[in-house]
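In this view, the complex is presented without one of its protein chains, the others remaining in place.
Order of writing sets the chain letters: A and B. Residues in each chain are counted from 1.
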């Protein structure tokens, strides 16, 4: 399911800039030392590889908003090269977010498992590891709550289900003021563009990683109070909906 | 007890393999499977076939550690599974040591009334002897959790993308250490 996406990602992960940007937010200190190469392994002088460091060390670390804004701006600029239009640009941003989503998923669960006060669900007080989301709603709650908190330190603002009977597979997550758009002003001729497509990519990665094939798009829905209010439209694939029915019948939550 | 541990990507591609034996109760940590060394494909066939069960259990059990999910009786091979949220599958095949008396139970000639069926049900509660006891489940769970931590660290690397083979020797050392520690 995820395979084609990965091949598309190759160039980007080689470039490494966007990745470390986003990772900086979550685990900034570890990245620079990553020893992935197979031969001529470079072990840091203190003999500690990333495998020896604790993943939760950077849990409460924060990165500077200014440096994030700068990196994100660079990402948008980078993505804007050789694009044919707004859609293409959004697609590229989306693709940059996708692998981040996959990673965040693992990190999110790891942190929830290893710390007794569960970061995933506020209600759960037990130390038992959280469950993988099996149903659409649990997945969306995961995105709406814990994922958003991990990324932006607050929950998303709304989670809605499409009321139209024709599109039962559409869900909407609303962010009144997306962090990524804070320092971006879109030129008039590109008014359709929403750079939160990057976040949409993250959401897509999370959905896909959990086995929920989905397409996520961003839509500007400004209000007077929230001029950069953004709606993330999550469209689940048919296979997901079919499975949903089966699980519903089986009574699985 | 011999172990064969595999990480499969969501597209069933193996990204990490290791075979090792138990280090508990005097084990030397070397895997001795019931198949000849030329038949290592057997482990993979068995593990691959247990994906049928993983795919089914995955949607009824929301936990990451799915416990012992499958057995391949002819070789007394037990499969435990751990599922990362992003869809990678950790599969551990464990096989109790073959008692010298029992015949090779898999295929071909075997004696009438072989007692081999009961060899796996030895009453001992030690991990090495009983693959389905709660103690074993717990040990495997610990083992899996430890690997999961290393896996997350690997996955966080910007040079790693999902589905890529994990070649890091440090990772391998980590897995071996976890195996020594728990299994």
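Note that a contact is a pair of C-beta atoms (placed from the backbone, for glycine too) under 8 Å apart; a residue touches a chain by one contact, two chains touch by 3 or more.
Please note the rule applied: contacts and distances are computed from a predicted model.
Colleague: Just by its UniProt name, which of "Mitochondrial outer membrane protein (Sam35)", "Serine/threonine-protein kinase SSN3", "Gaa1-domain-containing protein" or "Transport protein particle subunit trs85-2" is the chain not shown in this complex?
Modeller: So, among "Mitochondrial outer membrane protein (Sam35)", "Serine/threonine-protein kinase SSN3", "Gaa1-domain-containing protein" or "Transport protein particle subunit trs85-2", the name matching the hidden chain's UniProt entry is "Transport protein particle subunit trs85-2".
Colleague: Out of B:11, B:135 or B:173, which is the one that touches the chain we can't see?
Modeller: Within the whole complex, the residue contacting the unshown chain is B:11.
Colleague: Please output the residues of chain B touching the missing chain, sorted low to high.
Modeller: 8, 11-14, 40-41, 44-46, 48-52, 55-56, 58-59, 73-74, 103, 105, 107-114, 116-117
Note that only the chains that are shown with their structure count from here on.
Colleague: Based only on mean CA positions, could you tell me how far chain A sits from chain B in angstrom?
Modeller: A distance of 32 Å separates the two centres.
Colleague: Would you pull the chain A residues touching chain B in the complex into a rising list?
Modeller: 1-3, 6, 9-10, 13, 16, 19-20, 23, 27, 30-31, 34-38, 41, 49-51, 53, 55, 99, 102-103, 105-110, 113-114, 129, 131-134, 209-211, 243, 247, 250, 252
Colleague: State the interface residues of chain B toward chain A in the complex, per the touch definition above.
Modeller: On the chain B side, the touching residues are 10-11, 58-60, 62-65, 83-87, 145, 148-163, 167-171, 174.
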